[in-house]
Every structure is written in structure tokens, then in C-alpha cells.
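Structure first, commentary second.
Just one protein chain is left out here, and the rest sit where they should.
Going in written order, the chains are labelled A, B and C, and every chain counts its residues from 1.
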Amino acid sequence: MSFTCETRASLETLLNTIGIDKKEDVFSSIPEDLLFKGKLNIPEPMDEEKIRRKMDFPVSGTIFAGGGIYRHHIPSAVDALTARQEFFTAYTPYQPEISQGTLQSIFEYQSMMADLTGMHASNASMYDGATALAEAALMAIRKKHVKKVFVSRATNPSYRAVLQTYLASHVDVAIIEIPFDPKTGRTDMNTLNETIDKDSAVFIQNPNFFGICEPMKEVSETARNAGMWGIVVNEAISLGILEKPGAFGPDIVLGEAQSFGNPVSAGGPLLGFMCVKKNLLRAMPGRVVGLSRDKNNTQSFCLTLATREQHIRREKATSNICSNQGLCALRAAVYLNLIGPQGLRDTALQCAFGARYLRDQLMDKGINTVFSGPFFHEFVIRMDTKKRKDLIKKGIVPGVDIQNVYPEIPDGLLVNVTEMNTKKECACLIEHL
Amino acid sequence: MSFTCETRASLETLLNTIGIDKKEDVFSSIPEDLLFKGKLNIPEPMDEEKIRRKMDFPVSGTIFAGGGIYRHHIPSAVDALTARQEFFTAYTPYQPEISQGTLQSIFEYQSMMADLTGMHASNASMYDGATALAEAALMAIRKKHVKKVFVSRATNPSYRAVLQTYLASHVDVAIIEIPFDPKTGRTDMNTLNETIDKDSAVFIQNPNFFGICEPMKEVSETARNAGMWGIVVNEAISLGILEKPGAFGPDIVLGEAQSFGNPVSAGGPLLGFMCVKKNLLRAMPGRVVGLSRDKNNTQSFCLTLATREQHIRREKATSNICSNQGLCALRAAVYLNLIGPQGLRDTALQCAFGARYLRDQLMDKGINTVFSGPFFHEFVIRMDTKKRKDLIKKGIVPGVDIQNVYPEIPDGLLVNVTEMNTKKECACLIEHL
Amino acid sequence: MSYRASIVSFPEIKEPLLNKRTSRDKNKIMTPAPFDACDLEGLDTPETLPEIPDVSQVETIRHFTRLSRLNFGIDQGMYPLGSCTMKHNPRICEEIASKMARIHPADDMAMSGILEKVFELSGYLEEICGMDASTLWPAAGAHGELTAIMIIKKALYIRGEPRRTVLIPDTAHGTNPASCAVAGFRTVNIPSGDDGMLKASILKEYLDGDVAGLMITNPNTLGIFENEIRAIAAMLHENGSYLYMDGANLNAIMGITRPGDMGVDIMHLNLHKTFGTPHGGGGPGSGPVLVKKGLVPFLPLPDITHTDNRFSLGWNRDTSIGMVHSSTGNMAVLIKALTYIYSLGAFGIRQAATMACINANYLRARLSPMFNLPYPGATLHEFVLSDRDQGKNQVTTMDMAKALMDYGFHPPTVYFPLVVHGAIMIEPTETEPLEELERFAQAMQAIAETAQEHQESLHNNPVTCPCERVDEVWAARNLVLTWDME
Partner (left out) sequence: MSYRASIVSFPEIKEPLLNKRTSRDKNKIMTPAPFDACDLEGLDTPETLPEIPDVSQVETIRHFTRLSRLNFGIDQGMYPLGSCTMKHNPRICEEIASKMARIHPADDMAMSGILEKVFELSGYLEEICGMDASTLWPAAGAHGELTAIMIIKKALYIRGEPRRTVLIPDTAHGTNPASCAVAGFRTVNIPSGDDGMLKASILKEYLDGDVAGLMITNPNTLGIFENEIRAIAAMLHENGSYLYMDGANLNAIMGITRPGDMGVDIMHLNLHKTFGTPHGGGGPGSGPVLVKKGLVPFLPLPDITHTDNRFSLGWNRDTSIGMVHSSTGNMAVLIKALTYIYSLGAFGIRQAATMACINANYLRARLSPMFNLPYPGATLHEFVLSDRDQGKNQVTTMDMAKALMDYGFHPPTVYFPLVVHGAIMIEPTETEPLEELERFAQAMQAIAETAQEHQESLHNNPVTCPCERVDEVWAARNLVLTWDME
């Protein structure tokens, strides 16, 4: 089915006005030998009902997987509000007078992210947590001329992989992994004390990829000696229960906020965020909405700090990012208002309670956690691939397989519990073990 | 979860302003002995996720059931547009200046229904086809003082049942069933010729409940001698392919338009419609939208002919109907525009083709149709209850069981095929027979 | 004007009628075509295409989107339509109801699950109302009234007492007398007392052997609780008559007091009011009827039966009035109402009624200094002002209603109930925050002040809407009801 609108009559008007005889003449500026004469190998057009039948995706019933992408309750109103065409079909709000809806809601998103992280400001979104980390490292290189980027090995492995990719062209900058303590699962800051200086950037994820909460006070004491240091949050719901990252004095807090109202959706879209201290405002990548006014002094909003961006600064921009994850940020804003302070805290608590509930049940079955450090809602156990695949065949996804990314944890499986799981689901997993 | 908004602080303001001490005092005008002191036997409040788990409705995969409620393709945009809060949360458009959206779309619905049926005008909707028929009969009694209401026995049995209920208080009016020919399944008009006069109303359904198309020319020759005669349409999609009912000269065309963009939804909401000739305009039940203008001569719309209605005329109103099926009519309007003239015709044709395809397959299996008359997309076969129930257990609904409503057709099963079925589904039914 | 501060505009495109955009083959939809063409054997099918607009998908979507933007919905602001209970419509209800879209009533297995749920709903409604049984099939309030009145008629008939009169207080909604008329009753209007309540002493004079019943609305349309209801019920019962209650105003009292305990024999509910299901710009609603034991045999067909956890429709009720709907009513609305009850729970039900009454009384306290309150007695979830004071300056209720639009509100119900001159019937519901109530109070105050000082300007509102006041007389005189009549 085509979404064009021409009719025989209108086509005549169109062609006559243009001054051509037939439709194909509109392409006369394309060299003849470049015209594609074949037939594209694409299926015949389909009606909606056929597409519905073709695109049916069965989902497993019981899932204990997180690992950077988390299942959380999404109030029905999030979908209803963000499905309003005024929001989702609109473009980037470059024309503020007819984009106050997008602008104000992004401003509110920025405000809430800054408040939740305890930082001064937030940008309007990044592609995901990984690119947010990579861009933060580029910022450190650009702004603080760091030569070493320290990153905890307990940071989400795909974040580290993307960091590696983005920094590949900076041959003079070394990425250095900070090891973790194989007993507690916490980052081993001891090894760091000596090496950190103003030439280094440090990034610590909390809770880390194993779900373990880092000793942030100690971390900050070391990290604050760096030229720039940042805290990575790969599970935004943890902000509902933990000390604000900003309280530990980082220059930057960044990460993934998919958990705020965005479904797991086979892995994307996600929602990268970046919050900074005031002095880094102008070094931030990406779009930022600011408060403004019109000539009658009416409060209004517009994109601001555009002089950092690619469409003005081109090769001198703070980043190449243009389209971001705007609608995901809107979803986050709607979600946070729907869920409220108590709801966010309760949600985080339920995750923590649930993880302990399942951990206890697993222990009763003789399955222990690999690490002893305090965890939020995720922990590592050991399970061989065959067992995991068997469970998946039964509709139970017991966790995220991490043995390939952490060969030092053979059979490592990262198990996550959220408020979306139930005791019955836990029992079901235990029973099938 | 409660949808109230009070806080401790606001409650204080509220109570102080009212001048009461505690919330319960607002009920002080209710006699003490009437206050309910118990605890309602209603479950504890649930969160949305729990409700989602509780309210999960599995659907059979293969359905050949119609019988007045039909599965048709609903373009995705129907849901998207009618889910706009401006439409679905609004009340009846009594205040035209802030209800032009509802008003204009209902006016367009009325226009399309009038065009499709070939009548002068349509009301804004009725509860369903059955109440539309009952109200039409009441109109005939009120306006034409008829004493006999003839209705074909091949009319949807629940329509006839509702007619019976509504006419119960008119002890001086007889409902007379016109028999159908047991061979063709068509209404037997011969029996009628003598008895019809100005004291009678006649209602004929086409296609009739067995899916059979009535010989409308002949029907009209007899029926036009009645004080009022009407055509009942219980499958609006048939309007895409058959002669307009208005072409046969009825006073009224009424029925069910659920097929236009409304899902089967376990049986409701449905969409009753009523279209009339000009001279019956003022006798119609229900709301009607009319074109108007404001004082600047701007085209605008408003409810009109309100002096027929209960809120003005009270016991002298043309009907007691107040709320109708507004949103369903909007869905119909959106649907008709999305599907267009060719799409509507093609849809009707597909239904007819599909029904013949399945009929042929059944015949190959030795199962014949009960009636020989020309059918649209539905036909009667025989299948015993056990067989039918077995099929349902396998996820196949082979049709609507009509043996209770037509004891003269033992094991009667009404089989329907629409554009929602596939050849594969037909094969699946045949295989399991 | 002060509303300029908080009210802004946005360029909206006024849509022509869609038939103005039609052009052959503009519509490029692909409809499902699973079957091959074949001969249609005797089916008469003219070659002409059906007469509906031929427009592109983009145009249809723009058309209805643009139209929608000329509409006011609850999500835009307070919608204090008295008697209509325009409360928040939770989205979870819409989501849940959409899951049943593909269930056909002949799908016994799937229907069993749905019927189980609506059976559960009927139990909760009975519990809330203190009634014994119910039918869920009436498609709206008026349909419920009619069903209920037919039940009374049938009961009397079976009893061998075909009475013909129904008594109706002067404050009643228009559907009450209209429903009686459809069911073949004669109605008699009973005046309320000076305090707006129905008096047993007045009622007494109207009771005789022909009185089938009384239709009471409680709280009534003035928002006043009928505190003589128990005496009234007793008096009716003694007379062999039934007490019918119009439950449209149940939102004021649910969880607080139960009609069944008041002596009510039969009643209807408006789920699209009390139970938060959307009004849909006019419908679909749902109007279940609840009865005491004695009236159960007359409830409409079918009922819901179950054996071994399988739910199905039952057809064995010999003295039933018969069917009132071709199917089983507005099923999706029923599922929404159940979802709403699940959300609220027992506590939330009571809380809703309480806050509905508190919000209304707050507004009443704020507005009564500026407007005449003809019935000063206690009110619950709504109250009715008159335009007496503003009328002195030639400002009518209509003027004030239209002015409210310019402040971003839907007006209250106006000119109803009939016992109040220029009635302004205000029902904020429990889902309004104090801030919005206060915004409304200030708008009303500004209007009251304008009525004193610049009353002429009030004849021109609204000025921020897609059209100025629509000429309803012109519409009725010209009767253009379709685009062909244009």
C-alpha cells in the first residue's frame, strides 16, 4: 500500500505545472546509464492484516535478565501520551514557537535528571549509555587533554567496547581497566591510588555490571584526583534508592535511563543521559533546551548552546550527534511524573527485595552468588550453557550469559529481579533448575 | 490505585473552606442509620501490572463466525485516531463551540450512512441494530398508528427478540412473522400480499440472517403497500457490493454498522444506525447533527432537532435514548474514509469470494448448504453440537450455532467467511472436520 | 481580560467536509485479499462503487486529527458537567479492553473468560449498591431505565396488577419520563419540597392503586440527599408500588450508603459516569440494572451461568422481559469498569465518593458568595447555582457558560434541573486537584465581576474558539443533516 495521494486528475495538474509529459521525466537529470532498470527484489506490497500475521513475536513468559536493559512497570498512560502525534511525528524543535510541547517536556526531563543525579544540568539525551560514556571520555580528552582513561572492568562490557571503538583514533590515549576484587565483585581502587593524576579520566559504574554497589566514598577519594571523573549509571531505577551520584563530587554522571518508561524492546531504543557540573556545560555534546522568553516576556523554551553543535560548528562541534533519543526522553519525563518520588523509591526497593528473595531460594538449592559485595537487584551465579538453553526452551530466561565477556567467571550468569517478577515466577525458575 | 489528588495540605484548605472538621462530615446530610458501616467485599486495590496479568484473554485462532457481529480488517489508524483524548473523553457535544471535532465527524458519519443506504438522512447512532429495529417499529406505531408489525423470520433472531420486548407494552399491536422458504432460505413474500395494508409495518432483512440475499424488487412491490416499511441491514459491509437499499423505496433503512471499523469485542459495543426518508426526519429517535453557522457566517455544526428528544420533551420525546454509540460512529466514519469506495467494494467481494471458496471445500467433504438462495458471505450447514465443541477446543470456531433459535433447522450452523480468513484457515477447518 | 495570561492559542486548520477532498482513486489502501475472484452466482452486484469519499490515508488522518484539535476533552481541563460525572478516564482501562477486540461471541472458550469477568463485575456492583442481582446488558443509562421499568411492568403483570402510573419528581432527568413513556406508562410529576427534597408527605397525596412505582434519583439532581427515602420506600411498598432509583449520581455515595439499604427495589447505574469509563463524545456507555430478589425472575435474557469454571450465557428465565440488546451490551465498557474497580479497591471507591463531595462543596463555598444558590441545604457531589443575580444585568447562564470556554473550561450543565431558573449545575468530581478547582473558582469570579461591570462583553463569548456562538435556531430551521443537503 502506498501513502501517496495522486489521482489521474491531480497528476495531470502536477505534470502540466512542472512542464513535463510523464512522471519519469522528473528524473531526467539522472544520467541514463545510472537508472535502475531491474525490479527490486522486495516482496509485493502487503495489506496491514498480512503484515500483522507476519509480524507476530512470541515472548518468553518468565524473565530474570537485565544486564543493562531492564524490565520495569510502564504505566499505561506513558504509551497513551507519547502516542500523541503532536509529540511523536514532530521533528527536532528548531522552531520554538510551534514546538513548546517538545521543548518544555525536554526541559523538564533535563531538570529531573539533574535533580535525580544531583548534578547541575543534563543534555536532552544521547543514543545510549555506552555512547554517553564514549562521548564523556572524548570530552575529557578535548577539554582536559587527558592521556589515560581509567574504567572499571566491572563496567558494562558493551560500554567498554564502545568506548574502545570511539577512542580508537586517539592513539595517544590509553584505556586502562581497573580490575575488580574477585571476592566482593567491587572495583579494586587500591591499584589506582598511585597512577591517577590530572592527565587521567576515571569512570566508575555504580551499581556495577555485577549488580554490586561500589564503595562510592572511597572511590571518590581516589577519583577526585583525576582531571575528570565520572559515574556511570546503567540502571536508572537505582537512583530511586541510592545516594545521589552527584553527592560524591563527580564532574559528570552519565548512563542509561531506558528503565524510566521505555520498554526493553529487543534491545532498543535506549536512552543515554549525561549530566554535568556547571563548568562543563559548554563542553557537553548534544542538544540542550533552555528557558527563554518572547518579546512580551512570556516564558518559553528553545534549544540553546547551539554554537557547540554540528549544524553551526561543523568539524569543531563538541560532538557529531544530531538526532538523539527525544521520544525516549519524553517517555522518561512522563514516567517519572506518573510514578512519583514514593513510587520510584518503592520500585527500587521491590527490585532489591525481589533479588534477595530469589537469591535465598537459589541458595536453598545450593546455588550461591559468585560475589559477596552488597548488591542492588542483580547478582552473578554460575550456570552452564546447556542448562540455560534448556530453561529458555521452557520459556524461562534465567539471566544474561556473561561468560564470554568475563572468561574469568566461567559459566557466569547475571540474574536480575525487578518489580515485574513475582514469587510464582521465582518458584517456577527454582523448580526447573 | 486512586485517582484523587488530595494531599494533607490541600485537604486542610478544602475542609477549612467548606467549614467542616473532617472528611466524613461532608456526608452529614445522610441519615446516620443509612451509612454503610461494613467493608465492601471488593478486592484490595491492584497495580496496573497485576491487572494486566489478571486480564489476559486468549482468543481462538481460526474463526468462521458472524451472525450479526463480523470480523473485518480495521486499519491501524482507526485506533490511533479514535484514541485521541479530544474524542474519547469528551461528552455529548451540547456545547458546539468547543465540540466541532465531534460534531463535524458525526455529521460526516450521517452523510456517509445516508449515501451508502441511499436515504435522505441518518441519526447520530443507536445502541445496536436490534434496538434500531425496535425503535423503528415504535416510530411506525407512533407516526403511522400501525397495528401489525410484519417481520421476516429470516431476520436476526435477537433483533426479533428485542422487538418483542420493546413492543410488549403495545398490547394492541401484533408482531407477525413472515415465514421463509425452507428450500431457498428466502422470505416467503407470497403469504404477505393479501394481509399488508396501511395499518401494517413491514421489516425485511437483507442479506437475511442466513446470509441469503432477498429478491428485493419483489419484496418492495409487496412492502410498499404497508404504512411504513423498512430494510434491516445486519452486515454493513454488504453495502459495499449490493444495490443501495434506498433504491427499493423503503421509508427507513436501519441496522448494524459494527462492521465499519468496530472490533467484535466479545459482542459489544455495537453500532446501530437508522436512515430515513425526508418525511420521517422529525420522527426519528436519537441525536442528529446539523450544519449551522455562527454570527460571522462561519460554517459550524451543532446538535439539532433537539425538540424531539427527552431532555426537552421528556415523556413526549420520540425516544428515551440519550447516550448513544458516538465513538463507534466516529470509528465508522474514520474507517469508511480510510478504506474508500474501492476498498469497501473489494472487502465485500473478498467476503463473497471467501464464502464460496469455503462452501466448495465443504461440499467436497460432502457437507452441503441448507439453503439454495444466493448468499453474500454466510451460509447455513448442519453440524452437531459435539463436533462444534470439539472444533472449538482445537481453536477453531466453525460458525454460530443456530439450532436453538431455529428448531426447524436441526444442527443448523451459520458459517461466515470474511477477508480476515485465509485459505489456510479454510484448509485447517476442513482437515479437522 | 485576565484569562489572556494563562490561555494561549495555536494555529488550527479548519477542515472542509471530507467529501470536498474526494477524487477518484486517491485512496490507495490495500485491503486484505486472501481469496481469488470467483463467480458470485445470482448475487446482484451493481458495478458502481459505494458512495463514500475517495481520499488518501494522509488526508483522513489529518482530517480527524485537525477535527480532534477543535474538541475539548477531560485531559485538557476540568469538565464540571453536573449529572455527568466527567471524571478522569484511566488509560489502563482502555488498554485492557483493547485486548478483547478479537473475541467473537461465538468463541465459547474465549467468551467463558470474558463472562467470568463480567459476572465478577456484576457481583461488585451488587455489593456496592446492596442489591441482590443484576443485568449488565443495557447500553446506556436510559436503556437501563427502560429495562428496569419493563421489569416493573412485567412483575406487576405477573402479579396480576397491571398498574399504569409512574411518579417522577420534578427534578428528574428527562430520560426518566421518556423511558416510562416508551414502556407504556403514564407519568405524573411530583413537586419537590422547598428544600429541594422529595417529601413523604407530598408523595402520599399521589399514591393510589394505579401507581406502579416512583423513580427517584438519589442524591437528586440538585446534589441533595433524599433523606426521607426510607420512609418513602416504606410508603410505596405498603402501596404495592416499587421504588426505582436512578443511580446516575452514585458517585456521591458509593461505599458510603447503599441504595439497597434505603429500600430501593430496582435501580440502574451509569458505568460511564461513576465507574470512570469514557463518554466517547456521546457513547458507548453502559447502564446495568440491579434488583432485589423479588424482581430477579423478570431480568432480561440472557443471564450468565457457570459450571466447573466454564461460564456461558443462560436462556432459562421463563418470566424474563426478554432480550433488550442483540448481543450482551457494551462488553468493552464493562471490562473497563471492572478494571476501574480493580484499580480503586474498596477503599478507593469510598475515597472517590468522599473527594467528589468535598471538591463540590469546596467550589460551592467559593462560589456562593458571588452567585445565587437557590437551595441552600447540604449538597453532596454537585450543586446548582442560578443566574438570578447576573440576570439583573442581562447576563444569562448561557453567557456565563460560553465565557467559561475562553478560560479553558468546559461549561457546567446548564438549564437543568428545570426547577432552578437558569440553572448552572456544577460537578467537579473527585479527580480534580485543588489547583484546578481554584482556577475554575477564579474564572467564575472574574465572570461574575464582568457581569457587573462590562456585561455587554459577556454576550460575545467565546472569542477564542473555532467559531463564535453557533446559531442553533438556524440549524433547526434549515435542517441540513448531510453533505448532500448542503
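In this text, contacts are C-beta pairs under 8 Å (C-beta built on N, C-alpha and C of every residue); 3 or more make two chains touch, one makes a residue touch a chain.
This one's a predicted model, so the numbers in the text were calculated from it and none came from an experiment.
Interchain touches from the omitted chain, evaluated on the whole complex, reach A, B, C. If you put the hidden chain back, the residue from B:T17, B:S60 or B:Q85 that touches it is B:Q85.
Within the full complex, the residue among A:P93, A:G227 or A:G412 touching the omitted chain is A:P93. On the side of chain C, the interface with the absent chain consists of residues 6-14, 21, 26, 30, 56-59, 61-62, 65-66, 69-70, 73, 75-77, 88, 90-91, 343, 405-408, 431-433, 435, 462, 464-467, using the contact rule stated above.
By the touch definition given at the top, chain B reaches the unshown chain through residues 1-10, 45-50, 75-77, 79-80, 85, 98.
Just so we're on the same page, only the chains that are shown with their structure count from here on.
Chain B and chain C, compared by their mean Cα positions, are separated by 20 Å. Shown for chain B are the residues in touch with two or more other chains, namely 48, 73, 75, 80, 83-85, 419-420.
The set of chain C residues touching two or more other chains comprises 25-26, 29, 31-33, 57, 59, 65, 90, 92, 94-95.
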